[in-house]
Each structure stands twice: as C-alpha cells, then as structure tokens.
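For reference, the structure is listed below as structure tokens.
A single protein chain has been omitted from the complex, and every remaining protein chain is retained in its original position.
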Amino acid sequence: MAGKVKRFNEERERLNRIVLERDNLELKRFFALDQAAYRDGALDARTKELMGLAASLVLRCDDCISYHVLRAGEMGLTNEQFDEAMSIGLVVGGSITIPHIRRAAELWKEINNR
Amino acid sequence: MAGKVKRFNEERERLNRIVLERDNLELKRFFALDQAAYRDGALDARTKELMGLAASLVLRCDDCISYHVLRAGEMGLTNEQFDEAMSIGLVVGGSITIPHIRRAAELWKEINNR
Amino acid sequence: MAGKVKRFNEERERLNRIVLERDNLELKRFFALDQAAYRDGALDARTKELMGLAASLVLRCDDCISYHVLRAGEMGLTNEQFDEAMSIGLVVGGSITIPHIRRAAELWKEINNR
Amino acid sequence: MAGKVKRFNEERERLNRIVLERDNLELKRFFALDQAAYRDGALDARTKELMGLAASLVLRCDDCISYHVLRAGEMGLTNEQFDEAMSIGLVVGGSITIPHIRRAAELWKEINNR
Amino acid sequence: MAGKVKRFNEERERLNRIVLERDNLELKRFFALDQAAYRDGALDARTKELMGLAASLVLRCDDCISYHVLRAGEMGLTNEQFDEAMSIGLVVGGSITIPHIRRAAELWKEINNR
Partner (left out) sequence: MAGKVKRFNEERERLNRIVLERDNLELKRFFALDQAAYRDGALDARTKELMGLAASLVLRCDDCISYHVLRAGEMGLTNEQFDEAMSIGLVVGGSITIPHIRRAAELWKEINNR
C-alpha cells in the first residue's frame, strides 16, 4: 500500500496551497522558472530529473529527493538506474548522504511494489 | 588559446601526483569508487557527467565544476545543453551559484573557441 | 488554534532545559553571544531578526526559521514583508529552500489567524 | 527508559536492510570504506568517532550525530568530553547547530540514565 | 587606492558579459528575479542588502559577500553597522566564516579609506 507516497503528495499539495494562497508575484515567478528548468529541451526531461535528483541528494533535502525519485519513477527509471543515481550522490556527497539514501530506497521500494 | 583549461589540467595533475605518492589504501579505494561511479552502466556516462556537474554546481566547487564541464565537453555537450545544465544548477542552488556559473561560462567559452 | 507555535515553543524550551542543565561554561558563553548579536544596536533588532531569518532560510534549518519567523512576527512584520523575506531566501538559496518556505508559510498563517 | 536509542537503532537497521537488499556493488563498497575509516589505526577508534561526530555536527545531520554519540558513549566518552565535543561543533558550525546539539544532549541524557 | 574594489568590479563585469552573451532566456529570467528581490518594497532596499549579506556570509561566498558589502556601503552602512552584520554572520555560521569576515573587513577598510 502506497502509504509513503500518498502522504508525501498530500502534504506537499496541502503546503503548496498555503504558499500559492499568498499570491506573491516573486514566489510565483520563481516557481514558474523552477518548472521550466525541468522541461524537455536540448536535454530531455528524464536527464534533467536525474540532475535534480543528484543535486538534491548532495544537498540532503528529503522532500526534494522524494519528489525527483517519484518523477523519475514515472518516467521509467529502472532499478539499476536508481542504484547508479544513488551511487553518484553518495560518492560526490559522502556518507552524510546515507540517511537520505536509506529513506529514498524505502520510497523506491514502495513505488515498485505498487 | 587554451590558457584556463591547460592551467586547470596541469595543476590538477600536479596535485593528484602528490596525493597518489602518499600511496594510501583508503584514498586509492575512494578514488577507484569515484571513477567507477561515472562509467557507462544502466545510465550512460554522459548523463552521469551531467549529474556530477549539477551536484558540483549546487555544492559550489569550482574545481569539480571545471572537471565535469571539460568531461561533458569531450562527450559532445552542445551549447544549448550547457545552458540548460547551468539553469538547473542555478534554480536548485540559487543566486549563490552565480559566481561559479560565471567562471564555468568563461571556461566553456574557451573550450569552444579552441 | 495555535498548535504549531505551541508545540514548537514547548519542545524548544524542554530541550533548552536539557542543554542548560549541563551547566557547561562554553555552551553558555556561546548562547550569551547568540542573544547579544540580535539586540538593538547600530542596527535595530527587527533588521537583525530578518538577517537571522535570511541566514536560516538559506542554511535550511527549520527550527531556526521558525524561531526567527515567530520573533519577527512579534516585532510587527507584515504579510508583505514576510513574502519579501521569503523571496530573498528563495532567490539566494534556490529551490532547495522551498520545502522550508512551505513550512514557514504554514507557521506564518497560524500566527496571523490567532 | 531507552526509548530514543531503541527507536533510532531499530529504524536504522530496518532501513539499512532495505538498502542492502538492493545488493548493489558500489553501495556496498562505499559502506565497507565507511566502516574501514573508523577502525583503530594510526589514530585510535575513539578519536575517529569524535572526528566523525564533529563532522556530523557541522554538517547538521541528526542521524549521523546520533550514531556517533552512541558509538562514542559505548567507547567510554565522559560527560565533560561530550560537552567539549559539542562546543567544538558549535564554535565551528555556529548557532545553526544548536537545534542538533539540543537533540544530541537529549539522547546523551537518555544513554547515561540507562 | 581602491585596488580591491576596482578589480572586483572589473572581473565581475567581464564575466557577467560572458554569461549575458549566451543570451539564454532562463538565466536572464533568474537574473531579473534576483535584481527584483533587492528592490525597495515592503522592506527597504538597505534591509534587503543586509539580509543578502547575512545569507552570503553563512553560505561563505566571497564574491557575494563583496557585492553586498559594496552595495551596503553605497547605501550608507556605518562602521558599527558593518560590525554588527559581521557578528550575526559569525554567530549563525560559526568560525568557518572567519576567513570570509577577514576578507570582508579588508574590503570594507579599503572602501572607507577612499
């Protein structure tokens, strides 16, 4: 049962609504830029998700890691590709990323047992 | 003339020699892991370089950025792809990455004028 | 009902007591320096809280962000000023700060509905 | 009652099993390197745990701090030594480490009341 | 004589030209957002510069610190205010910021001897 994914998505949407209710122009412009950066372009969207995932891992942001893992999963990331993405984050960012890799692996397991 | 690239490579090799002369097992094992992480596998080497580049940008390490820019350039990264890679780093990591993007753009310009 | 603020303050006080019970001179001297840094001086206390908030946002420390948001709220920070403070943190620190901005916005909403 | 320690250890083991089930060579090699780094050598294991603790504190990773506090406790770290270790983390890493020091002090208190 | 300021400004402009020559929409949109964040609004521009300075100090970005020190100086920051800004950065970010505070103090001295 998709408990972790569901909770993550619901909390993310709930809080996003609070931010968007503020109706602040600069925050909205940043959010638009953020979305644009991951669109298919000279680099395809899946490569960009993986870049976002690597960046999130080394910056050790659980919410960001979960988001990119979910997105990459939707785009067909395989088990082996997941492991290699984790390895790059681990080698670049060091053992300090391990607690985040543990939680990412738990999320990934849930996604793939759905 | 490739001044920046040449200086970067020479300094990197000079200092790497000093590290390797130490002949320390753990450092060498880490260096081996580091190289292995970027090899063609379930993800291709070019995607991995871009992930390393994104991670280096948000961690704001000039030497690491230069290294991955040079590697990605050798693997055929286009001008548009370079810009998109910089954009992801900038959006994830914020304006604090701009000084590094400036220097990466200078290096990229030199590479492409060769 | 002020659930989030109350829980934050109670947990903070409970843990602070545990630290202070240790009765360690260096920790107490640091805490004294920390308090002194935010006092009215050549810069007024409210400006200093905003500086502390910006620093906490880009370092992505939820407890620190919550603390400075609460303090700035007590000092009369307006809704528009809150948004501008978040924007600076977001632009300097990048999308990696967004999960923290979401939680700060939730806390801010609760404060202002009291 | 050892609630915090027990929960930490159980969660850590549960998630470690998920990572190890992946049976990925690079992750396992990194984990082996990680363990090797803290073994008695030219520097004794206790000094290495303290170095790991200081590094974890300034990088603000609660799981890593908890792990090294527990390990150092098993190796006979005294109350005074705990305080001095926290002080180094606090001075190097700044007030942004305080929320982590609070939680480390809570864990330490539990360990010593066992 | 204003050696440090002049060199900083010239290098910054030279590299900015290289980035802007790329004529990339996303980079330009981010740069526009960055400028907008520091404009007079509900918070005045000087407060915002101080927030940018505090954020830059704790993120330890020399170029960013120099930029905000120069801007704040142009906006009439006094000697005492400069010290208090440094103190907040130092307390929040710890001794790891000291090398940057040293260089900021050198720049500040040059600005004020002009």
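By letter and in written order, the chains are A, B, C, D and E; residue numbering begins at 1 in each of them.
Assume a residue touches a chain if its C-beta (ideal position, glycine included) is under 8 Å from a C-beta of that chain, and two chains touch if they have at least 3 such contacts.
Computed from a prediction, not measured in an experiment: that's the story for all the values here.
Trainee: Which chains here touch the chain that is missing from view?
Mentor: Counted over the whole complex, the chain not pictured touches A, B, C, D, E.
Trainee: Among D:E11, D:D34 or D:E110, choose the residue that contacts the chain missing from this document, as touch is defined above.
Mentor: D:D34
Trainee: Could you list which residues of subunit B touch the chain missing from the display?
Mentor: 12, 15-16, 18-19, 22, 24, 26-27, 30, 34, 55-56, 59, 61, 63-64
Trainee: Since one chain has been left out of the picture, which residues of subunit C touch it in the full complex?
Mentor: 26, 29-30, 33, 36-37
Trainee: For subunit A, which residues reach the chain that was dropped from this view?
Mentor: Per the touch rule, subunit A residues meeting the hidden chain are 58, 90-97.
In this section, only the chains that are shown with their structure count from here on.
Trainee: When the C-alpha atoms of subunit B and subunit C are each averaged to a single point, how far apart are the two points in Å?
Mentor: The mean C-alpha positions of subunit B and subunit C differ by 36 Å.
Trainee: In whole angstrom, how far does the Cα centroid of subunit C sit from the Cα centroid of subunit E?
Mentor: From the centre of subunit C to the centre of subunit E is 23 Å.
Trainee: Quick check on subunit D: which residues sit in contact with 2+ other chains?
Mentor: Correct list: 26, 30, 90-91, 95-96.
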